[in-house]
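Okay, so here's the structure we're looking at.
After this line comes subunit A, so read on.
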Amino acid sequence: MDLLTMAQAGTVVDIAALGMLALGLAGVAVKRLEVAIVFLALQGVLLGVATGAAALAEGGWRAWAAFGIALAVKVVAIPVMLWFVLNRVTARHEVESVVPLKLAVPLAIGLVLFAYWVARPIASDTLGGQHGFDAPNALPAAMALLLLGLFTMSTRRKALTQVIGLVTMENGIYLAAVAATRGLPIAVEFGIALDVLTGAALMALVAHEINRMFVSIDTDRLRSLRG
Partner candidate 1 sequence: MNELGLPDTFALAPIAVMLLASALGPLFARPLARLARLLPSLLLMLAGSLGVFVAVDTLLTGRTLTFPGWAVTPYAAVSLRLDPLAAFFLLVISAPAVAVALYGIGYLDAAHDGHVPQPRTATDALLGAFLASMALVVLADSVLAFMLAWEAMSLVSFFLVIGDGRRADNRRAAYIYAVMTHIGAAFVLLAFLVLARNGGSLDFAALRAGADSLGRWERHGVTLLALIGFGSKMGLIPLHVWLPRAHPAAPSHVSALMSGVMVKMAVYGMARFVWEFVAPVPRWWGEALIVIGVISAVMGILYALMERDLKRVLAYSTVEHVGIIVIGLGVAAAATNRGHAEVAALALVATLAHTLNHSVFKGLLFLGAGAVQTGAGTRDLERLGGLVRRMPWTAGLFLVGSLAIVALPPLNGFVGEWLLFQSLLGLGSTAGTVTTATLVAAGAGALALTGALALACFVRAFGTGFLAQPRSEHARQAHEVAPTMLAGMALLAGATVVLGVAPLAIIRLLRSVTQDLTGAVAHPALGGSGVFDASQAASAYAPWLLIAGFVALGVLPWLIARLATGRGRERVSPTWVCGVRLEPRMQYSATGFAKPIRLIFQSLIRAHHSHALERQVVPPSGMTVRYVEGVHPIYERHLYQRSVTLLMAGSRYVRHLQSGSIRMYLAYLFVTLIVVLLVAR
Partner candidate 2 sequence: MDLLLLAIQIPLMLLAAPLVQGAIKTTKARLQSRRGPGPLQPYRDVLKWLSRESVVSDQASWVFRYAPFVYAGAILSAAVLVPTVARRSPAAAVGDAIVFVALFALARFWLAIAGLDTASNFGGMGSSREVAFAALIEPALLLVIFAVALPVGSTSLTALVSEGWPGAARVIALCAFMIVIIAETGRVPIDNPDTHLELTMVHEGMLLEYSGRPLGVLHWATHVKQLAVLSLASALFLPWGMAPGSGATALALLVGLLAWSAKLLALGLVLAAIETLFAKLRIFRAPDLIGAASVLGLLAVLTTFVVEH
């Protein structure tokens, strides 16, 4: 009862991956936090599309569960939570970066190229075989998202933007899992999703608290706590 063939699903995953990568790159370039959150939510939607395609191709409750988790966590829970915190904690809805945007965008593009350089050989090894989809861009894109997420986390001042980086990273891992294995064991997927949800919630809470203590969510203020 496959609604999609494997090849079709692979193409969908490939396109979704490219879309996610574009959104990730755009996320580095945007200035307003609201836009960044929307982009993140859109990434989640594309991830949902990818998992959905996988589920249609693969069938079985596990794939559908993965699809459900992706949608629930990535599209709904995290963006809503971030939106809520954003409106509570800070008046200035601007991204504050230690690296100027003029420099950050070329660096991000460099990272994407680096990711392609690193992941291509792995991609051609594992994808298209028995386990993965035939989606040549999926794994490099996943790697790039991972790097971009970490890059975002380490160059942004506000705790909220760091949450965005974390979720971007996780999206990359999820995408890699979908592309390379057509879905991890459900327990692992569920675990990762829950971890990220908890992490994001915690960081949101911390951002809230930092704001209360230091009247800002700039994590650099935490430096004064150093022993």
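One rule holds for everything that comes next: a contact is a pair of C-beta atoms (placed from the backbone, for glycine too) under 8 Å apart; a residue touches a chain by one contact, two chains touch by 3 or more; residues count from 1.
Per the selection procedure, all candidates are chains of the complex that A comes from, given by their letters.
Just so it is clear, the structure is predicted and the values come from calculations on it, not from any experiment.
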**Request:** Could you work out which candidate touches subunit A in the complex, given the options 1 or 2?
**Result:** 1
**Item:** subunit A - residues contacting candidate 1, complex
**Value:** 98, 114, 117-118, 121, 143, 146-147, 150-151, 153-157, 162, 219-220, 222-223, 225-226
